[in-house]
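For reference, the structure is listed below as structure tokens.
As you look at this complex, bear in mind that one protein chain is not there, while each of the others sits in place.
Naming follows writing order (A and B), and every chain is counted from residue 1.
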Amino acid sequence: MTISAAASPAAGALEPRTRGALAELLFTMADDEFVSGFTDSEWTGIAPLLEEDVAISSISQDELGHARALYQLLVDVLADGRDEDVLAYDREPDEYRHARLLDHPRGDWADTIARRFFYELADEARLASIGAAYRPLAELVEKLRREERYHRMHVLAWLDRLANGGEEPRRRLEDALLAQGVDAPTVFTPLEGEAALLEAGILTRSMAAAEAAWRADLTTAMVPLGLALPPSIEPPADGRRDHSDAFDWLWSEFTMVRRSEDGVTW
Amino acid sequence: MTDPLALDPVLPLRQRSERPWNEEALSHDERFAHFEAHVTGGGKIEATDWMPDEYRNAVLRFVEMHANSELMGVLPEREWLMRAPTLRRKLALTAKVQDEVGHAQLLYRVAEDLGKPREAMLEDLIAGKTKFHNVFHYPTRSWGDIGIIAWLVDAAAIVAQQALRDSSYGPYARTMQKICWEESVHIMHGRDVVVTLMTGSASQRELVQEALNRWWGPLMQMHGPRGDRDKDRDLHWRIKAKTSEELRQEFLTIYVPRLWELGLVIPDPNLRLDETTKVWAYTEPSWDELRSVVTGHGPKSQERLEFRRMNREETAWVRRTVFGLQPPPVH
Partner (left out) sequence: MGAPDRVRPAAAAGALTMPSSKKVSSRAALEAYEVFQQAKDGDPMRHGGNVMAPDPELAMHYARELFGRRNESTRLWVVRRTDIAVLEDPDLLDPPLDRSFKKPGGYVMRDKLAAARARAGTEKPAARATGHDRTGGRRPKATS
């Protein structure tokens, strides 16, 4: 990707190598929230209970709001004239950098809870790895962490209720955790330019270290419920590429109206 | 020792109680008369009051249809949630649909407290035994529809809902106050979408006009056929306060000028305001179409009910286990 010279003061102060790495980090974070929010928003109107419908919808809106804020940071870092909608919408499917975990479709309620559980705790570990060096991101992360508390509370409440809700909920949960557990580590796929970010203090620890923290967190949540931890595998190098058919379908949906006409305002 | 309450029958009941219809010592007819006087005089009824069956059933039917409409109203817009063309529009539309689910929750709660369990209401809806508003039986074909629906369908609904804020049934009246506040944001969102399109390209403007052409008929039918004020039992019990025609006229008065000012053509050559009477004349809506649609023969009625039924089946395990809900027995 080309980085132009004209950018905000904060972004302009960065070395080109660092700026490139930061853009890559922001794409991974924004795309994760964007895809996760989209998939969760599918539950709007059809969740198991009306009260729960409103709750999951709020969570999906939070995620989309986080994605929007992250894309807005990217606008400054890239400074190539693309606004947040162009960044969010106007890329080909294989240009998206979200983790393969989030390629899993909505599935049933247990699938969603399993995916959200893995992702929420991973996102928390990632957010805890962001340092103070790039102020706009550090400030945003502080706000994101406050909003994410509610998501964590919600998903843990549901993990508990499914695990302890009887034979059927438990079985469905275990199946879902198994199916998604294989891809869960992809949130920690090694970042291009991670070394530069660590040097600059934009990251305080590597994705590998964040993953270790995540596993400890998973253990605390899953062991008391008697749930099996996902296999301890290295995230594949292409964990954020090569997206699935499910994502291709999602992409064709969310770009449908935009692609119908170029250069107009919606 | 004499029971002090044994003295009560000596006192005139009216003097002793502000809610005499709740007095079990009275006959049904006496309680009915007190109740009717209270309600027709503008008094409020709460969930814990005694109610004549006619009133309870009338409120329940009214609220249930309203709840059903909010729930089914989610589906036409939900299809386009995935397709919203900007982040802001996606957020706004998700929030709007969420509000509608929230309204369904509020209204089903009011109906539940009147005695009908939620599961029974959802089963009846899917089985086609209860109804929902005509507008939610039609397809959405483009982003233009999304603007038109969010603006005009919600506007037509709010006209009706504002008149319900003073309903005799307290829990419903209070719910209406909350709902009206939330709906006002939806109307602004809808209007914003439409105005943005109308200041855009020729094909964007065409999207809106085409959508309006299709939605005008159902909108005109939405408030229902003209009725006899004196024969309307819902008006008598002050469950609602305005007639269908009053609501329709109110809708036209506010929104026709706002459509015309955008350069949109309303597909009714007979639509005209009489300057002296301030009454709108219009082509008589098709009441046959309305009747057919609300009894489940609309273009999307069966598909959407089937969607709901399938979705309920898929999520039934959660309700059965975590929420401990038993499905109602099949009749």
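Quick note on the criterion: contacts are C-beta pairs under 8 Å (C-beta built on N, C-alpha and C of every residue); 3 or more make two chains touch, one makes a residue touch a chain.
Model, not experiment: these values are computed from the prediction.
**Student:** Have a look at A:Ala11, A:Leu26 or A:Ala55 and name the one touching the chain we're not showing.
**Tutor:** A:Ala55
**Student:** In the full complex, which of B:Ala33, B:Ala47, B:Met65 or B:Leu235 touches the chain missing from this view?
**Tutor:** Of the candidates B:Ala33, B:Ala47, B:Met65 or B:Leu235, B:Ala47 is in touch with the missing chain.
**Student:** Give me the chain A residues in contact with the hidden chain, please.
**Tutor:** The missing chain touches chain A at positions 49, 51-52, 54-55, 58, 150, 153-154, 157, 161.
**Student:** Applying the definition given at the start, please give the residues of chain B touching the unseen chain.
**Tutor:** Within chain B, the residues touching the omitted chain are 3-5, 11, 15-19, 47-50, 53, 56-57, 60, 98, 102, 105-106, 109, 112-120, 174-175, 178, 322-326, 328-329, 331.
Going forward, only the chains that are shown with their structure count from here on.
**Student:** Between chain A and chain B, what distance separates the C-alpha centroids? Give it in angstrom.
**Tutor:** The computed centroid separation for chain A versus chain B comes out at 38 Å.
**Student:** Of all residues in chain A, which touch chain B in the complex?
**Tutor:** Checking each residue of chain A against chain B gives 38, 41-42, 44-51, 53-54, 57-58, 60-61, 64-65, 67-68, 71, 84-85, 88-89, 108-109, 161-162, 165-166, 168-169, 172, 250, 253-254, 256-258, 260-261, 264-266.
**Student:** Please give the residue numbers of chain B that touch chain A in the complex, ascending.
**Tutor:** Counting only chain B, the residues touching chain A are 71, 74-75, 78, 81-91, 94-95, 97-98, 100-102, 104-105, 108, 118, 143, 193, 196-197, 199-201, 203-204, 311, 314-315, 317-323.
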